[in-house]
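One protein chain omitted, others in place.
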Amino acid sequence: MHDPSDILLCVRDLQVHFGSPAQPVRAVDGVSFDIRRGESFALLGESGCGKSVTALSILQLVPAPAGRIAGGEVWFDGTDLLGQSELQMRQIRGSRISMIFQEPMTSLNPVMTVGEQISEVLQQHLDLRGRAGRERSIELLDAVGLPAPARRIGDYPHQLSGGMKQRVMIAMALAGEPDLLIADEPTTALDVTIQAQVLELLARLQQDTGMAILFITHDLGVVADTMDHVAVMYAGQVVEKAARGAFFAQPLHPYSRKLFAAVPGGHKRGQLLETIRGSVPPLDRKFTACRFVERCDEAWLRCHEQLPPWIEQSAEGESHGVRCLRYAPDIDVPAVTPGSVAVVKDSAASASRDGSLVRVRDLKVHFPITKGLFHRAVGQVYAVDGVDLDIASGRTVALVGESGCGKTTAGKAILQLIRPTSGTVHYRDQDLTRLTGKALRQQRAHMQIIFQDPFSSMDPRMLVRNILEEGIRAQAIATRAEQRQTRVESLLAHVGLPVSAAKRYPHEFSGGQRQRIAIARALAVNPGFIVCDEPTSALDVSVQAQTLNLLKDLQAKMGLSYLFITHNLSVVDYLAHEVAVMYLGRIVEQGRVADIMQDPLHPYTQALLSAVPTIDKAAGREVIRLAGELPSPINPPRGCHFHPRCPQAMPECQQAYPDLTLLDNMHQVRCFLYPAN
Amino acid sequence: MFAYIIRRVLYAIPILIGVNLLTFALFFVVNSPEDMARMHLGEKRVTEQAIEKWKQNRGYDKPLLYNVQAEGVQVLTDTIFFTKSVRLFVLDFGSADDGRNIGQDILQRMWPSLAIAIPVFIVGLLVNITFALLLAFFRATYIDIWGVIGCVILMSISTLFYIIGGQYLIGKTLQLVPISGYDFGLNSFKFLVLPVLVGIIGGIGAGTRWYRTIFLEEINRDYVRTARAKGLSELRVLFRHVLKNAMIPILTGAVVVIPLLFMGSLLTESFFAIPGLGAYTIEAIQAQDFAIVRAMVFLGSVMYIVGLVLTDISYTLVDPRIRLN
Partner (left out) sequence: MRAMIQLHRQFWFWPLLLIAGLWLALLALPPLAGVKAVYLDTDKLIFLLVSGVLLLAGYIRSREHLRGPWRHIFRQRRAMIALVVLLFFIVCGLLDSVHFRKPLPSQGVTQQRYSVKVLSLLDILLDDMRRNVEKTYSAPLATHLFAKETVTLENGDVERRYVRLKYGGRDLTDPASQKWPNIRDLATRGVVVGAIIWLVLSAGLTAIFARHQRQPVAVMAKRVYRGDTDIPWRSIYLSLLLMLILLAVLLTLSTEYHVLGTDKVGQDVLYQSIKSIRTGLVIGTLTTLVMLPFAIVLGVMAGYFRSWVDDVIQYLYTTLSSIPGVLLIAAAILSIQVYIANHPALFETALDRADLRLLALCVILGITSWTTLCRLLRGETLKLREMEYIQAATALGVGQFTILGRHVLPNVMHIVLIIVVLDFSSLVLAEAVLSYIGVGVDPSTLSWGNMINGARLELARDPVVWWSLVAAFCLMFSLVLAANLFADAVRDAFDPRLREQG
């Protein structure tokens, strides 16, 4: 066993309430965990489980008066934090415990220079002023890997990229030389390649300084890479707590296991993903049974009757705790018949391979940068700069790339939601770029779109029925009220929603349900082709699985074609038939999903794939570190756009953009490493 | 930067032309000079000669836009539009009904206006920001709730009553300062105290409440949470972080009125008998002196547009996000 003095932070039975005292929302309801010195501890959970609130209450930063700490203890290095006065807490914040937040864009003060913001901490806690403060700030910026720190110190946050801002945040957190760093989803807002950089940085800093890290995340992959200990939170409670190895080897709680099962991946292609039914229970009441019971496949009668106890098992000197009745020592657990894995027909086999449904040739979308009274164009944003795509009927093409690479613009330009600057888009034999007005509106029935954000994609002032009827009316699919009614009902049935949903407003539904409504809206006009613009990236992993299952199922039943725009490669691996990788407005590599995922050719694709944190990776995976970030599409680098970041750049890469190299099996790449044959 | 200012100034030109055309239409097209003469001369049965003479005195006896009798350039220049409206662009305001030169009057009368407007503006801004900061510091407590209600109450009182009340209480009952009047030089101080005070108090309600909203908006931002997580004190968070950000909308919002300051305050000046531009305008309105009203409309628009340009420039100066892009 470990020495108790080894424990740095000890949280016991923490309770945080929001709202009225009469009927509080118990956002955190009895959370306990310990963090040892120098270890990295992950608090894992889906949105709304209370993980961020837990972190904020350690520092007593829960927004008052809405929220308040209603009970429990937080001991930090022998001090009772909850008993500290505000004045005493100030000595601890930023000095012994620091925190970094999810949104580096908004978490820095926009009107203070980076240097000022760092030296503020130095002044407050170390009494370092003037020259000494400045020098220390530069040292810190250097330590977090910010290039040219002496120059950057006078910069304002908006002059830095997202990844650089997060580095500044980390430098600021390190300035007080803390014993504990709380990192609240520090990489969620960043692209995978940047996320890899930041995670690596945090790991290195931890090694150098010996501080402990409380890492809050929803991403199992991130946990798998770097953490020592994991605690899984569900509905305001910790439901499982273990060393990383033990947790990943054998998650105990049914919820944890479901989470693993819901993560998509290439090896699950032929089957439906496991999902968690229902949704998180409301937290405004006292529980008398397990919080997960309604959604649990393994629950039996007793689970409904009593609160699950916290059960500790010991393995290899590490304790593995779980809050589940199944593991109670003196209870007969009924056997669970393992659910059979549902198989879904992969439409790839059945799809006709001849001829493409959608044919995109040399698509360009340039946004002029205008100035002056007469909107004189002074420059161009080369958002999409010559994209060719073929999408066969019944197939899914994934368009992959980091944010800002132009993938969403490309998707909208294909649908003529943004009129392309040049190029053609054919749907069957019809060139959509030549159509306007009514002719275009009629063609729109064939091509639909599903958006990323299920909350802004539906008019909050319309009933679901009206939302679904909008397309039916516009395309005159059903002219009589009864026909429309029938159609709406069948659409809802298709996406697995009850008929009663028609009479409700979108805000009454959860994110996943809203995404179903959005899918039903798209289906209302009988499209053959749907652009899915990051349809699952705003959703929790369990809900994401439901949505992916639905999309796959609909494709199999209706022969739909998808253009699936995403940055999430594990989703691609699960769903897509073909992949196109986009970088700065152009497709750099394209081919069948198996080829690309297993044998990526372009250095960018290779880096992208290696940066993705996965839960089931083979040991010894090495992340290919990409320097810097995506350049601006206003002024793309000369030659190959990727050469400034490319680990394998050659002199010729600076000269010209590489031509298309066609390999076997429809695999195409644009890179000088693969000379055209 | 310089090019930017030039461009902003160029933007202003079409707007000024618009204002000019609008006032021209309002003063000369909706009602002909004939109508004005008739109304001014008052009697039901004025002679044609009297009207002609009235028009001639004021230079209104020309055609509106196009003079068929003139030759050459004069076809366009010898018209009401050119002499009365176009000449406003070179700040030639012509003369008032009593024959005085309006431009001269304006130059002379702007000083008393400024003497009131500038202290009201500066002190008012400081007072309002102070109160707003106080309310923001005590946010969601009874001090804040009642402070806001107090602001609403202050806002619900008409300016007229602030002036009348001030005059009655301080001038008449307490007899601390003269009720009204004006003197040039240092003597002006005792005449200025009351109007300035009234001006400041009258603006507290709306100003404080507005600034409080801005402060609260900033306080809820993420960077404030970061600042707290650094261990900074609440006061430091408020002054160093919140105030610095909130000053951008506050200052740039205030800049737009600076040029208008010298137009003076209509009510204050006329109540306190201060010979500024505000009183000048009111007198002109009451005497129905169209020439002066027209001049002031144009001048006011010019000042507003100058204010807009200054606002844009001040944004680029104050906000690093704009300055450095």
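The chains carry the letters A and B, assigned in the order they are written, with residues numbered from 1 in each.
Convention: a contact is a pair of C-beta atoms (placed from the backbone, for glycine too) under 8 Å apart; a residue touches a chain by one contact, two chains touch by 3 or more.
Quantities reported herein were computed from a predicted structural model and do not represent experimental measurements.
Asker: Please pick, from A:Ile311, A:Val525 or A:Ala649, the residue that touches the omitted chain in the full complex.
Answerer: Residue touching the chain left out of view: A:Val525.
Asker: Quick one: say which of B:Ile15, B:Val193 or B:Ile258 touches the chain that got left out.
Answerer: Within the whole complex, the residue contacting the unshown chain is B:Ile15.
Asker: Of the listed residues B:Ile51, B:Val198, B:Met263 or B:Leu310, which contacts the missing chain in the full complex?
Answerer: Only one listed residue reaches the unshown chain, and that is B:Met263.
Asker: Suppose we count only contacts with the excluded chain; which residues of subunit A make the list?
Answerer: 412, 415, 417, 440-442, 444-445, 447-449, 451-453, 456-462, 470-471, 474-475, 505, 507, 518, 521, 524-525
Asker: List every residue of subunit B that touches the chain not included in the displayed model.
Answerer: 14-15, 18-19, 22-23, 26-27, 30-31, 35-36, 38-39, 152-153, 155-161, 164, 167-168, 172, 206, 209-210, 213-214, 217, 249, 253, 260, 263, 266-267, 270, 281-282, 285-286, 288, 290, 293-294, 296-297, 300-301, 304-305, 308
Here, only the chains that are shown with their structure count from here on.
Asker: Please report how many Å separate the Cα centroid of subunit A from that of subunit B, as a whole number.
Answerer: 52
Asker: In the complex, go through subunit B and note every residue touching subunit A.
Answerer: For subunit B paired with subunit A, touching residues are 7, 10-11, 140, 221-223, 225-234, 240-241, 244-245, 248, 319-321, 324-325.
Asker: Give every residue of subunit A touching subunit B within the complex, in rising order.
Answerer: 59, 61, 65, 86, 89-95, 98-99, 101, 103, 106-112, 120-121, 124-125, 156, 158-159, 169, 172, 176, 372-373
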